[in-house]
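Of the protein chains in this complex, one is absent; all others appear in place.
Order as written gives the chain letters A and B; numbering starts at 1 within each chain.
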Amino acid sequence: MKSKQTLLGFGALFAAIALLPWLGVYPIFAMKVMCYALFACAFNLLIGFTGLLSFGHAAFLGVAAYACGHALKVWGLPTPLGLLVGVGAAALMGLVFGLLAIRRAGIYFAMITLALAQMLYFVFLQASFTGGEDGLQSVPRGSLLGLDLSSDLHLYYLVLALFAFGVWLIYRTVHSPFGQVLTSIRENEARATSLGYDVSQFKLLAFVLSAALAGLAGATKTLVLGFATLSDALWTTSGLVILMTLVGGMGTMTGPMVGALVIVALEDKIGDLGKALADASGIDWFNGLGESVSLVTGLIFIACVLLFRRGVVGELGALWEKMRKTPDKLRA
Amino acid sequence: MKFKLSNLALAGLFASVGAQAQISGDVVKIGFLTDMASVYADLDGAGGAEAIKMAIADHKGMVAGKKIEFVFADHQNKADVAASKAREWFDTQGVDLLVGGTNSGAALAMAKVAAEKKKPFISIGAGSARLTNEDCTPYTIHYAYDTVALANGTGSAVTKGGGKTWYFLTADYAFGTSLQADATTVITKSGGKVLGSVKHPLNASDFSSFLLQAQGSGAQILGLANAGGDTVNAIKAANEFGITKSMKMAGLLMFINDIHSLGLKTTQGMYMTDSWYWNESPEARAWARRFFEKVKRMPSSVQAADYSAVSHYLDAIDKTKTDDGDKIMAAMKAMPVNDFYAQGTVRAQDGRFVHDMFLLQVKTPAESTEPWDYFKVVQKIPGEEAYTKLSESKCPLVKK
Partner (left out) sequence: MTEVFGVPLPALLGQLLLGLVNGSFYAMLSLGLAVIFGMLNIINFAHGALYMMGAFFAWMGMEYLGLNYWAMLVLSPLAVGLIGVLIERLLLQWLYRLDHLYGLLLTFGLTLAAEGVFRSFYGVGGQQFAVPEALQGATNLGFMILPNYRAWVVLASITVCMAVWLVVEKTPLGALLRAGTENPALVQAFGVNVPRLVTLSYAGGVALAAFAGVLAAPILQVSPLMGSNLIIVVFAVVVIGGMGSILGSILTGLALGVVEGLTKVFYPEASNTVVFVIMALVLMVRPAGLFGKEK
């Protein structure tokens, strides 16, 4: 049965991720990827499954990062509560944004989310509790069930557990009746309305859920890195998560994860990549590539939208389908 | 199993503390993280990396008999990227010294990482005084300047020089507010008066309304408690509205690159404080010319500081024959700095490098004799006056 296959597939995936530190992967990098992967998956719930493009998702990442950081550092709450505070803040913000943005559709929805996120950014910039440009620093990791989280390895498994939980939640949502309605809204909103569904309510719920999960990603990220800064809430971060989802494959479960891996790795290694290209081709300009993340990101965006709309996972999936349908005798 | 190996390597390092002198990994690796492509790129950026390369080359690429390696990366003004890169360098690449470029948020994050890993971190481009106050660590050295010194310098020197009445144009966020607050304290102490202020939002593109209010106050000095693009736009607008005819402008956070992009015509007569100017002494000029040949721009004070800081670190290793974090920090704080950039010592208690600052005034186009010849040195401000005194420090490591 397909669902059993999928379950096994996910199980294998998480088991593999669990083994990564023992295979030499730098745990902080892997944790960062997982946080962004969760962020992208949460975003994908909205765009891939409900058809709503939010251009301000960084707001939820940011508000959760700050809220969790504040809870852990200033209020001294235990780690699980801090995470909850972060998620709660993001969900609340999602409700507020959602109520305003749902009133319009399509392009307007995107522009409204962008503008609201920008407004929140300015609030963060001026508020004292965020530390402004300096950011909220020195957030303690605390401990969980007696396990000291300042050890990277311990934290790794907590992050993995949270990530798996987030993905599981999204999977269950998508494959539930609620998820079916979301898909129908994406396909044909008018028809969904005519069938008697209160489309606005469903959209709002999806929005809040997506925001809450993005918040989980943000709060976890604060835990991993120990700080929350303005760049978490900047519109370029919103753009980044869109890119991750696009590159990985909108509307697929694993697409955003792949996209997050690609983009985070790119951000990290672009200097090395540029140097490698320069050495290989002898063109010195590539050395400057490391200084131009913007340019590379922009080009990838353009290439994806024009040529590669289904993203990595989408394209692979289509290829797989094509190969499956090819009758055996044609496959020499 | 690299993860376990790096654990072992770290354990080994800790074990070597107290043991005889040892260079970890047989190589001294310096890591430099700064903004390479965004708002602060001209101030530090690739030029800063060149400056560090010059320092390494002048040390003949070797120190205490071991090779020096240099890695640098763009933190894109994101503390995220800076902190994870720094962590990765410490954990997996054996970086021994972390040099921090611009952006205070990134610098604060890097300082925490370095303290955790017990490696020295020299912050150069960032201005936040928190690095030696609330967020000080035994492993941080704040080298070039901080916002307190800038405010003290410009505030006191300008006031004592006759600019008694001030009006502030302040960027409405923590940084701007603290610049204004620090400057106000100093101005009042020096016998001046702040007639008023107006806050503008960050990245405001249009300053006309704020400037009109400033003009209406009748103050002698317009204090610009903002930075980067805001300062530039404000200065342009001030010229347009003829404000420069009745008020003199004092930029609280400005660098030679800002003057370069605005031009002398627009900025002539402005005051600003900086830690170094390429034309201030024959030694400075000599080094600046070498820099110019490589980078085709005159160095900013931050880039000069990059060179000076790394040279100081290398000298410290020469002396102690080890790159162990604690020993090097002690050595860097004990040895005085005396080069074309500055003369002074790094304060042991909070890591603040205390050295003289300069009050500069922008020349008129007629007075400028060559490209980049922008300033005349009005006054030297002694380090003890410019920087936060230990008695007022908020650093938890300082025993009062």
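Here is the rule we go by: a residue touches a chain if its C-beta (ideal position, glycine included) is under 8 Å from a C-beta of that chain, and two chains touch if they have at least 3 such contacts.
Fair warning: this is a prediction, and the values are worked out from it, not measured in the lab.
Shown as candidates are A:Ile17, A:Ala37, A:Leu53 or A:Ala71; the residue that touches the absent chain is A:Leu53. Which of A:Met31, A:Ala67 or A:Leu114 touches the hidden chain is settled by the complete complex: it is A:Leu114. Screening B:Asp80, B:Asp172, B:Asp274 or B:Asp306 against the full complex identifies B:Asp172 as the residue touching the chain left out.
Annotation: of B:Gly61, B:Gly191 or B:Gly216, B:Gly216 touches the absent chain (contact as defined above).
By the touch rule set out above, subunit A reaches the unshown chain at residues 53, 55, 100-101, 103-104, 106-108, 110-112, 114-116, 118-119, 122-123, 126, 235, 239, 242, 246, 288, 291-302, 304-306, 309. Remark: the residues of subunit B touching the chain excluded from display are 37-39, 41-42, 172, 198-206, 208-210, 212-213, 216, 229, 232-233, 236-237, 240-242, 257-258, 260-263, 265-266.
What we mean here is this: only the chains that are shown with their structure count from here on.
Centre-to-centre separation of subunit A and subunit B, using mean CA positions: 35 Å. Within the complex formed with subunit A, the residues of subunit B that make contact are 1-3, 36-37, 41, 45-46, 72-74, 76-81, 83-85, 87-88, 91-92, 103-105, 108-109, 112, 128, 130, 135, 172-175, 201-202. Listed in rising order, the residues of subunit A touching subunit B in the complex are 21-29, 32, 122, 125-126, 128, 131-135, 137-138, 221, 225-227, 229-232, 267-268, 271, 290-294.
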